[in-house]
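Removed: one protein chain of the complex. Kept in place: all other protein chains.
Note that the chains take the letters A and B in the order they are written out, and that residue 1 is the start of every chain.
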Amino acid sequence: MSAFNESFRFGIRNIRKRPYRSFCLVLAAVIGSYALFVGLALKASLNNGIGRMQERMGADLMIVPESSEIEARNILLTGEPEFFYMDVAVATAAAEIEGVECATSQFYFTSLSSDCCSTRVQLIAFDPDTDFVIGPWIDERVTSDVSNGSVIIGSEVTPLSNGKVKFYGNEYSVAGKLGETATGLDHSVFMSRDTMHGILNDAKDKGYQFLNPEDDGAWVSTVLLRVSDDADITAVEKEIYNRAGGIRFIETDKLISDVAVKLGSVENIINVTLTVLLVFSFLTMILFFSVIFHERKKEFAVLRILGTSSRRICFFSLTEGITIGAAGGIIGLVLGILTVFPFNHYIENSLDVPYLMPSVAAVILYGMIGVLVTTLFGSLSSFLSTLSLAHAETYYTMRTGE
Amino acid sequence: MAFLEAQKLVKEYNRRGKTFRAVDDIDFTIEPGDFVMIEGESGSGKTTFLNLLTGLTDPTSGAVIIDGRSLKETGDKEISKIRNQKIKYIPQGESLLSALTVRENILFPFTIGGLERPSEERLLEVSDKLGITDLLDEYPSDLSGGEMRRATIARAVINKPSLIIADEPTGSLDSANTFKVMEIFRDIASEGTAVIVVTHQKETLGYATRVLEMDQGSLKEVV
Partner (left out) sequence: MNKTKITGIVIAVLGLLTALIPTVIFKVCEAMDGKFMKCHWTSQTEVAVGIATIVLGLLIVVSKEKAAQAAYAVASAINGVLVILIPTVVIGVCGSHDMPCHSGTQPALIIAGSLIIVTALINAVSYVISKKKA
């Protein structure tokens, strides 16, 4: 029987013979590994989310009605359905300004939540001819274009069981699905202006009047602009404002830096909680191992008497520490997986900041880090406790006070 | 050559700033086959002396020489090996490992050391003699004080070591078992093992080939 085998078995026997203590120790390791895994996964998802958001915000500048800035931000950040509009003249004006590379307009309105068990979603009519913000992110699944009355759905929109979506009593087939953007667009449904007119008419029939009875083609909710690199964005804003009043500008860079600030505070909370839990886990393990080994001073003395070298005794206790740390680490990891994956959307909805799970490989890496760290905690705390005993002369003698 | 020799052995402890000499300049030798009994009042330094002999405690000055080698020059690993294979120490009080059964306790020195496991016959022979055969698969927590004592003795004698050192081995035994244990020690001594027993029980002194008395750290030959 190899020395490793023997000390492993002896360690396991000691762990099993003292279920309560072992349970507390494993629990400490579980907390450490769980906190580390969930904390790292959350942080990575947040950073991933804002990164994706930055990447997918196609426009530099967004023009919205003066009174609707907050609503527009809600649409972009959380997908909270909103409805507002302004005169189409803004779009025409903006397109003519020097420094504006692309300009496209969109019209925002909302669905009903009454179609059983589907939340209200943001409906967005866009112009496929000028569009430069949605098109690039449509996944390859597009089967037909949106001109024939089908729609494109955001990644978080769940179609009905027949694969269609339903608004105001009518069903629409899905032409494509957007990739995840970590923005409110994930909760939106995109369509052509023609389709929009049809839905608006259905809504009117049901008693939901979005627009005045006038020609709704003359209204837009927002104008999205891409400004050329050498143009001064403030000058562009000024120029547009001079031509069409009653508007507000939302700069994508500023929007993202606002989100980054909010994200920073969420991250701080995660960091603090993570640190506290890790320290708690480590201290608990050190404390418990010290108490255990103090109580077991006599047992170590017996091991010495029977011819176990100091190194071997350290090895025995190290085995206990590693086993407990690794076992707790793995349990914590399993619990973490059961939190992060099934409750992915729940976490996303609660955090109110862009949230996008990183790749499975990255998540596996965090899991391994968690297990590794608690295993290290276990071995370190058991080792430190044994070391403190090894230095005490009393450790060798059977009778205390001699 | 003596198997074990102690030369001018001194052990001092510090107690609240005062130096206290637990073992005071002891010279001592033991030959194979010797059955030495040491008596003395409690606190006279007997246990410290035994700890020094087995290398569990380092002396303040002087030397312990086993098989011609000073323990001072022997590393922890080798001293441990000596304790594992040649010197069996039966300390005072309970010294069974609580996580292991009686059988596993008796065989434990062989699982951690290099010596070959004793045969099942040898195990049963010893356990029969000590009356613990029925208890082999019990855990120490289910045993009485006397039963634990006997299991400890079984652990020490099973492989006929070079030296057995026992610190009040029969303290918790009745007189019948006490004499049985002494007979085992005497038998094993007659087969060439050196035995050192610390005892309070005057009636057992007759088993010894030598009797020593410990008094305030000094050792005197009585018989």
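Keep this in mind: a residue touches a chain if its C-beta (ideal position, glycine included) is under 8 Å from a C-beta of that chain, and two chains touch if they have at least 3 such contacts.
None of the values given here were measured: they were computed from a predicted structure.
Put simply, the missing chain touches A once the whole complex is considered.
Only one of A:Thr158, A:Thr275 or A:Ser359 touches the chain withheld from this view, namely A:Thr158.
Touch with the hidden chain on the side of subunit A covers residues 79, 113-114, 116-119, 121, 156-158, 160, 187, 338, 342-346, 348-349.
By our rule, only the chains that are shown with their structure count from here on.
Averaging Cα coordinates per chain places subunit A and subunit B 65 Å apart.
Remark: subunit A residues 1, 3, 6, 10, 13-14, 16-17, 298-299, 301-312, 393, 396-399, 402 touch subunit B in the complex.
Across the complex, subunit B meets subunit A through its residues 22, 47-48, 51, 54, 56-57, 76-77, 80-85, 89, 91-93, 95-100, 108-109, 111-113, 155, 167.
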